[in-house]
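Apart from one protein chain that is not included, each protein chain of the complex appears where it belongs.
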Amino acid sequence: MTLALAVDIGLAMLILAMAGWTIAVRDTFASVIGFVTYGLLLTLVWVRLAMPDVALTEAAMGGGLTGALLIGGAARLRRTEAAVRTERPGMLTRTLAAVLSATVTAALAICVLNLPDPAPTLAPDAAAKLGSTGVGNPVTAVLLAYRSMDTLLEAIVVLLALFGVWSLAHDRFWGGCPQLRTHADSEGILAYFARILPPIGIIVGVYIFWIGADFPGGKFQGATILAAMWLLVIGAGLAYFPPISQAWLRILLVAGPLVFMVIGFAGIVTAGAVFAYPIGFAKPLILAIEIALMPTLVLALALLVAGAPQRMPPQ
Amino acid sequence: MNGPMLFGLCAAALIGFGLYSLIVNPQPLRKIIGFNIIGSGVFLLFGTIARRGAAVGMGGDPVPQALLITGIVVAFSATALAVSLLLRLFDEGGVVTLDNEAAPTETTTDPSDT
Amino acid sequence: MTMPDFLLSAAAFVLVMVALGLIRILRGPEDVDRMMAAQLFGSGGIAALLLLGVATEAKAVIDVALTLALLAAFASVAFVQGISQPDSDDSDDFKETRGK
Partner (left out) sequence: MKIAWDIFTIVAVMAGSFFFLAGTVGLLRFPDPLTRLHALTKADNLGLGLVVLGLLPQTHWPLDTIKLIAIWLFALLAGATVGQLMACTARRGGGPPK
């Protein structure tokens, strides 16, 4: 196992170096590029920690959506760069910040070194009840059966963030369309790419979503891939975001959490507890929730990257 | 020393790095990146604890793993909201700063306070 | 040397190689060069993941690599768009493309 440990040590050093550089570099754009690479390194770490579900989420979120979001922001804020740089805090602040950060790191490191042994785990409990959920992947079982309340609240948090983003629109654009910076050339290489990739990407996204019941994968990962494909088509100038006042858009956004809540509260009648599933119906109900949540998540994640509405729809 | 422990220590260092960046970098977008680095450090710490709970043929404790997936999605949403706030601040005054005295007009201070 | 050991060593070798390429991120000089290093690191990371996944028979790793490969171009495309039109007026852009 020495080779494996050597890989781990190399990976840990690389990730620290990348994080350090991302923080230290002067140019914000360069820092964002560093952060994208950092996301990729994190994916590798999750694979090394034997958590493919988390690795999939990080691969889709960290490299794809967060990268696009930050790069878009950095590009628009580029002109402010020089002005803000003069605000760099003085030596005293920096020293105090360094001392504070070092203290936090040291305290956490002590905690890590003194973690209880043997480690407490819920894995046996999760495995014991896995059969009754009809789901093969324990992480999916936690997300949608054992701790489904968390997942519902998470979907609502994503929606709340989206409403927050929308509420930042100028009054005159309220109900309008969000917009990405697009290449105007609809015959260029990017448009070609955006015509070829999404059909295959949609298959991969649905596949990742579908296998989530029994293998690593699931709706968050699948939804992120689908959202990225939609953004790619829009970014290439082949399509436009719908106005956020569209009824179908709003219905789809709310449908996921609504179906989740209805099924959750129906549990009081059918199974005697909130978010309990009647025996034998767990798998179809979980599937129903996942299918309802899927469009909600795809739309919400893509629209979060798109930002606040910036123009009214053409008449 | 083993893999999970190593990444746990790495996570502690990442949280420190992120915290320093959050305090020291004047550019708000850099603060958002710093905050994300803190976030990833916390996730990694959580992952270490999940990995240590590996049992009955699972690679790690599934409960923290599920929370991690939830956490990553929520962190992305929060980042998107923060970037939007920042862009709106930029649209208002053409300047991005969290320094109230340097703010050119009254309205620019509002989004940063919320 | 068994096959898994060989694949694991190959994964480590590829990872070290592309990690060295990251020096280009530090040096720049332009952001395009940095993005190239990130791109190379992306392909190397995918290759290393595949080698790791086959070596340890962890099938899910191939799905992770598949996701990475699918989204490999995503950040780069956003980068090129961000850098090529830093101050474009969005609404004009829209009319122009619409007219075609």
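First chain written, first letter: the chains are A, B and C, and each begins at residue 1.
Note that a contact is a pair of C-beta atoms (placed from the backbone, for glycine too) under 8 Å apart; a residue touches a chain by one contact, two chains touch by 3 or more.
Note that the structure is predicted; figures quoted are calculated from it, not measured.
Remark: the absent chain touches shown chains A, C in the intact complex.
One of A:Leu96, A:Ile110 or A:Ile196 touches the chain omitted from the figure, and that residue is A:Ile196. Residues 3, 6-7, 10, 13-14, 17-18, 20-21, 23-24, 30-33, 35-37, 39-40, 43-44, 46-47, 50-51, 54, 59, 62-63, 65-66, 69-70, 72-73, 76-77, 80, 83-84, 86 of chain C touch the missing chain (whole complex, contact as defined above). What chain A contributes to its contact with the hidden chain is residues 78, 189-190, 192-193, 196-197, 200, 204.
By our rule, only the chains that are shown with their structure count from here on.
Highest inter-chain contact count (C-beta pairs) belongs to A-B. Note on chain placement: the centre of chain A and the centre of chain C lie 18 Å apart, centres being C-alpha means.
Note: centroid distance chain A to chain B, computed from Cα atoms, is 13 Å. The centroid of the Cα atoms in chain B and the matching centroid in chain C are 22 Å apart. Of all residues in chain A, those touching 2 or more other chains are 4, 50, 52-53, 72, 74, 76, listed in ascending order. Of all residues in chain B, only 1-21, 23-30, 32-34, 36-37, 40, 43-45, 47-63, 65-70, 72-74, 76-81, 83-88, 90-91, 94-97, 99, 102, 111 touch chain A in the complex they form. Within the complex formed with chain C, the residues of chain A that make contact are 3-4, 6-7, 10-11, 14, 18, 21, 27, 29-30, 33-34, 36-37, 40-41, 43-44, 47, 50, 52-53, 55-56, 59-60, 63-64, 67-68, 71-72, 74-76, 78-79, 179-184, 186, 190, 193, 197, 200-201, 204, 208, 211, 215-217, 221, 225, 228, 231-232, 235, 237, 240, 310-311, 314. Interface residues of chain C, counted against chain A in their complex, comprise 5, 8-9, 11-12, 15-16, 19, 22, 25-26, 28, 31, 34-35, 37-38, 41-42, 45, 48-49, 52-53, 58-61, 63-64, 66-68, 70-75, 77-79, 81-88, 90-91, 93-94, 96-98, 100.
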